[in-house]
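A protein chain is absent from this complex, but the other protein chains hold their places.
Let's turn to chain A:
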Amino acid sequence: MNIYVLMKKTFDTEEKIQVSGGAIEQDGAEFIINPYDEYAVEEAINIRDEHGGEVTVVTVGDEDSEQQLRTALAMGADKATLINIEDDVEDGDQYTTSTILATYLKDQEVDLILAGNVAIDQASGQVGPRVADQLDIPYVTTITGITIDGQQVNIEKDVEGDVEKVQTSLPLLVTCQQGLNEPRYPSLPGIMKAKKKPLEELELDDLDLDEGDVEAKTETTDVFLPPEKEAGKVLEGETDDQVKELVSLLRTEAKVL
């Protein structure tokens, strides 16, 4: 089975966000594999171990994205492809990324594509469904379980807390939700092996695309931090008094009761 995983690097979840010049300050930040993409990597490895085949991790990024691809290889993926758009694309959006990925995937033999259901930075959740549409294959988003039997695929999908059991077939794209699995940490031998695994680097040219083909269809005009919240009021006194004061404040000051 040919399994592809779509990955994105994101800020470490503990990272403090700073804005300069209308953009998020990237310098000095720690980057990780987007946590939802980690579920995708883990599931891809498990499916390969059960059914055979090969896992290729793919990312659209810059030369630093190699680090996250190597981490996925260390977890157990077989090959990686880095589509480096650093020199070609100034301000991409989800259309940009999905068009590049779909163009790359059209030339591959694909049985199953896994992606995160959302990236924790831009959080649009668009790229998976857009790629599936461009490839004209079915997709199921926010999956929490998947079993494959021949061409038939049975999926458990999270729908705002409810679970849907869905039956579909390969080729297929799924996006992964928390609860699907517990991603492994790369082992030391895994990390050693990852250094020797194949990592292919492509640019738009290699995909017969130019900048105009992938030009963003949305524009970011500003980035800003939320206003600092004023320190809250910690209520004093015995519990009975605190509770009475709280209810009174919620009614008269906050006006939410």
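To be clear about the criterion, a residue touches a chain if its C-beta (ideal position, glycine included) is under 8 Å from a C-beta of that chain, and two chains touch if they have at least 3 such contacts; residues count from 1.
As a working rule, contacts and distances are computed from a predicted model.
Any idea which of "Electron transfer flavoprotein alpha subunit", "Spermidine/putrescine import ATP-binding protein PotA", "Putative tricarboxylic transport membrane protein" or "NADH-quinone oxidoreductase subunit NuoE" UniProt assigns to the chain that's been left out?
Result for the unshown chain: "Electron transfer flavoprotein alpha subunit".
Of the residues listed, A:Val60, A:Ala132 or A:Ala194, which one is in contact with the missing chain?
Hidden-chain contact among the options goes to A:Ala132.
Taking the entire complex into account, which one of A:Gln67, A:Ser124 or A:Ser187 touches the absent chain?
A:Ser124
To test your reading of the contact rule: which positions on chain A touch the chain that is missing from view?
Given the touch definition above, chain A has residues 11, 13-14, 17, 19, 24, 35-36, 93-95, 98, 120-130, 132-134, 138-142, 155, 158-169, 178-179, 215-226, 229, 231-235, 239-240, 242-244, 246-247, 249-251, 254, 256-257 touching the missing chain.
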